[in-house]
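First, the structure itself, so that you have it in front of you.
Every protein chain but one is kept in place in this view of the complex.
Moving on to chain A:
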Amino acid sequence: METDRPDGRTPNQLRPLAYSCSILHRAHGSASWAQGETKVLAAVYGPKAGTKKNENPEKASIEVIWKPKTGQIGKMEKEYEMILKRTLESICIRTIYPNTTTSVIVQVVHDDGALLPCAINAACAALVDAGIPLKHLAVAICCSVTDSGCIILDPTKDEEERSLQVGSEPMENGIMTSVTQGAMSVNDYLHCLERGRAACASLSEFVRKNIGTKSTSEPSKAG
C-alpha cells in the first residue's frame, strides 16, 4: 500500500540534509542543521561558572534555552526545553566538570515539520563542535502514521498528524527520548521504532562523515 507524498518522496525517504558547524564566532560551539525547509541553529557556551541556582557540586549542569521563530515562549517551548535538557544530560559526561553550567541555545530558523528531532541533531552537533565530552552521540528522527496506516519518515508540516519522534543512540540502538502525538496502535508504534532505527543508522553515518571531516581540519574552540 504505497502512499503518494506531496513532494514526491517515498515513505522511507528523508528530506535533504544540510549541516554546518562553527558558524558563530562568539559561541564555543555552534551548528546549523536543516532537514528540508526545517532549520535549527544551536549554540553552546561553557563549561562556565555555575550560577547559585544551577550549581551542582557533583555534576555539570546543562541549561537549554529554546527560541521560537515567532512569538513568545509558551508551554510547548518549555516542554521542548525540558526534553532537550534531559536528552543532552543523558549523553554528556557530566562528572568531569562539577560546579559548572553549560548553556545550549536553540534558535528555530524555520519550522516545516519534525522540529524537535532537528533541534536534537543540531544541539548534539554543537556540543561536539564545542568539545564537550560525550558518552555517545544521539540522532533523532520523526515518523508519521497516515490515515491508511502507512508509516512515513521525516514528515513535513502538512503530513504531521500522528507523529512519533524517537531519539536513539547509534551504537546500541536504544531509545533515549520518545514523544508521541495522536493515537495509534502499539504495533504501529513498534513498526515506527524499526523504521526510525534504520533512518537513525543512515543519519549517524551522515553525522559521522561530516564531523569526522571537520574535526581533523580545525581544532575545537573550547580546547
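In this section, contacts are C-beta pairs under 8 Å (C-beta built on N, C-alpha and C of every residue); 3 or more make two chains touch, one makes a residue touch a chain; residues count from 1.
Please note the rule applied: contacts and distances are computed from a predicted model.
According to UniProt, the chain absent from the figure is "Ribosomal RNA-processing protein 43", selected among "Ribosomal RNA-processing protein 43", "Electron transfer flavoprotein subunit alpha", "tRNA (adenine(58)-N(1))-methyltransferase catalytic subunit TRMT61A" or "3-methyl-2-oxobutanoate dehydrogenase (2-methylpropanoyl-transferring)". Screening A:27, A:60, A:83 or A:151 for touch with the missing chain picks out A:83.
From the options A:133, A:149 or A:174, the residue with contact to the unseen chain in the full assembly is A:174. Those residues of chain A that touch the chain absent from the view are 75-76, 78-79, 82-83, 85-90, 162, 164, 167-169, 172, 174-186, 188-190, 193.
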